[in-house]
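Only a single protein chain was left out; the remaining protein chains are all shown in position.
Up next is chain A:
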Amino acid sequence: MSKTKSSESVKVVVRCRPMNDKEKASKFNQVVSVDVKLGQIMVRNPREASELPKVFTFDSVYDCNSKQIDLYDETFRPLVDSVLLGFNGTIFAYGQTGTGKTYTMEGVRNDPERRGVIPNSFEHIFTHISRSQNQQYLVRASYLEIYQEEIRDLLSKDQSHRLELRERPDTGVYVKDLSSFVTKSVREIEHVMNVGNQNRSVGATNMNEHSSRSHAIFVITVECSELGMDGENHIRVGKLNLVDLAGSERQTKTGAQGERLKEATKINLSLSALGNVISALVDGRSSHIPYRDSKLTRLLQDSLGGNARTVMVANIGPASYNVEETLTTLRYANRAKNIKNKPHINEDPKDALLREFQEEIARLKDQLEKRVGKKKRRRQRRRAGEGSDGEDLEDAETEDDDEEGGDYWREQQDKLEREKKAILDDHSLVADEKDLLLREKEKKMEDLRREKEVGEMLAAKVKAMESKLLVGGKNIVDHTNEQQRMLELRRQEIAEQTYCSIWKSRFMPSSDHQMMSRPPSAVGYRRPLSHHAQIAMRMKPDMRYKAENILMLDMDLPARTTEEYQEPVIAPKVAAALEDALRDEDEIQVDASGFHSSLGPTLPASASGSLKKPKSGRPRTSKKSSTPTSPFSPCSPGSPLYPQSRGLVPK
C-alpha cells in the first residue's frame, strides 16, 4: 500500500452463486466452473458441446462455498483500510438480477456470518476509529440514486427534488444540495442507510423496474485529523463509494449509460437513444462536445481512471439457462480490468468538514474563554499555577472549566445578595435612594444570570460539536479488544496469503505483490505469469517450462542444508553472540524503519504491517534480507528464503 505507487488497475473479482432450488428442480446443467487457486472462471456453452470452454482470469474468484468474511478480508478490507488512510475507494457491484448482488453488498443483516460488504465496512471503520490514538475522526454519509440521468437524494425529506451535478474551481465535481449526515457509531450509519433504502423503495412503487434500472451510491467520507511532525494539524480525507449498479441484463435497454458501461455492438431500440448513436459517430477530435457524458460516469470519474482505488465485484449464476448473460457479465468485467487508476492520499483538502468543525469549536471555546476568563483572571492570580489554561481541547478539561465557572457564578451571586441585604439593612439611606440602589443591584443580578445562560449555551454547543468528532484510544483498548485485534491481524494475514495465490507469494519478491496490484502479466497470456517467469522467458527463449510459473533452482541447495545441521552444536551463548555479530546492516535497517514508524504519525496499517512480518509462518521471499548481487540466492543460513526443494528441483 505504498504512497508513491502511481497507477494501478481496477481490481476485479467474480463471485458465482450456488445453484438454487428452482434450477436444481428443473435440472439445469451447471456450466460455470471456478478455479479459486488460479483465479479462473470457465464457462461451457451448453449448446455447442464441442466448443472449448471460455476461460476468464480475474484478480480473485469466489465459488459457491465462499464465505462473506473471506470475501471481505481478502478483497474489501485492504480497500477500506486505504480509505481510512485518506485514499478514495470505490466498490462496484455488478451483475444480472438474481445473482447475489444484494447478498454480496448487504447480506443478511442479523446474521454476523452472512453480513455483506456494507455492514462489514461500517463495523470496520468504527472499530478502526475506536482503536486509533491521537487522531480525531469525522465520519459522514450520503446516499443518492441516479435514475434516467436524474439524481435524487435518498436522505432528503423532499423526494421529488432533483439534484444537479456542479463543479467548483477549488473542489471539483460535487452534487449540489446533497445532504450528508455525521454519524458517530455503526448504529447511526446503519440508520442512515435504512432511511435511504426506504426512500429508494418509495420511489419504486410507481414503476417496478425502477430499482434494477437505477444506480445507487452510498458515500462514506472519513476525515481524520492528526498532529503532524511539523506541529500542525493535518487532515486526510478518504471517501468510500459503495455503488450498486443497475442490473446488467437491462443496461442496454435503458439506453443512456456511461461510455464505459456501454455495450459496443448491441442495437439501441428506442429512438430516444438516437443522440447516443450520432455522438458515437463523431471521433473524439477537438470539435466533439462531451455533453452526453452520463451523470454516473461524471460522478465516479475518479473511480474509473482517476484518483481512487476501485474494486468491482461481478456476480454470476452457474446455470445453463442464462449462460449468455453470464458471458456478458464476464466480458464486461474483463474489460474493466484494463481501467487504470492513480490513487493518492487526499491531504488537507479545502472542503474538509472536520477543519470547519475544529475551527468552529475553537472559536466557541475562545468566546467562552473570554467570558469566563475575564472575570476569572483576578481569582486565578490568587491561586496561581493551579487552574488549567483552558486551551486544551479535551472534554474533561472543559468540564473542569465549567465547574470553575459555576463556582464563579455562585460567588458573584452570593456577593450581590449580600450587598442587597446590606443595602436593605442600611437605615441611613433615604427610601428613594435605597430603592434605586436595590433596583440597580437587581439589574446586575439579572445581567449576571443572562450572562450565565449564554455561557452555558456556548458550552453546550461546544460539547455537541465535539461529540461529533470521534476520538479513539480512550478506555477502549482493553484486554478483549487486544485479543480481537490479534485475531483480526491473523485473519488478515491469512487472507493476504490466500489472495496472493501460490505462485505469487512464493516466487515473487514481496515488494512486487502489493495488495491492490494485478500481475501485469495477465495481458495477452492465457493465464497470469509471475514476474519471474516473464523475465526468464525473455532471457532464455527456449526454456523448458516456458509459460509455467516454475522457478528453476540451481543445485547448490543441498550443500546449504548440511550447514543448517551444524547449528545446534554451538552453545546457546556463543550462538547469541555470533548472531549479534553476524547481523548485517540490512537487518538493522529493518529495525530502524519499524522504530521510525512507531515514532511518526501512527498509521495503523503500517504499524500492523511491521507487526505481522516476523510472525508470518510461511517461508516467503524477502528482498530486505537478500544480498543485492544475487537476489535469488539465500544469504543467511538461518532463514530459508525459498520453499525447500523436496525433490522438485530438476536435476
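In this text, a residue touches a chain if its C-beta (ideal position, glycine included) is under 8 Å from a C-beta of that chain, and two chains touch if they have at least 3 such contacts; residues count from 1.
Keep this in mind: contacts and distances are computed from a predicted model.
**Student:** Assign the chain not included in the display its UniProt protein name, restricting the answer to "KIF-binding protein", "Dolichyl-phosphate-mannose--protein mannosyltransferase", "Cytochrome c oxidase subunit 2" or "Phosphatidylinositol glycan anchor biosynthesis, class S".
**Tutor:** Choosing among "KIF-binding protein", "Dolichyl-phosphate-mannose--protein mannosyltransferase", "Cytochrome c oxidase subunit 2" or "Phosphatidylinositol glycan anchor biosynthesis, class S", the correct UniProt name is "KIF-binding protein".
**Student:** Hey, which of A:V277, A:L487, A:I535 or A:L578 is the one touching the hidden chain?
**Tutor:** A:V277
**Student:** Going by the touch rule given at the top, which residues of chain A touch the chain that is not shown?
**Tutor:** Output for chain A: 4, 6, 47, 97-98, 160-162, 164, 166-173, 176, 207-209, 211-212, 249, 264-269, 271-272, 274-275, 277-283, 285-289, 291-292, 307, 322, 324-325, 344, 346, 349-350.
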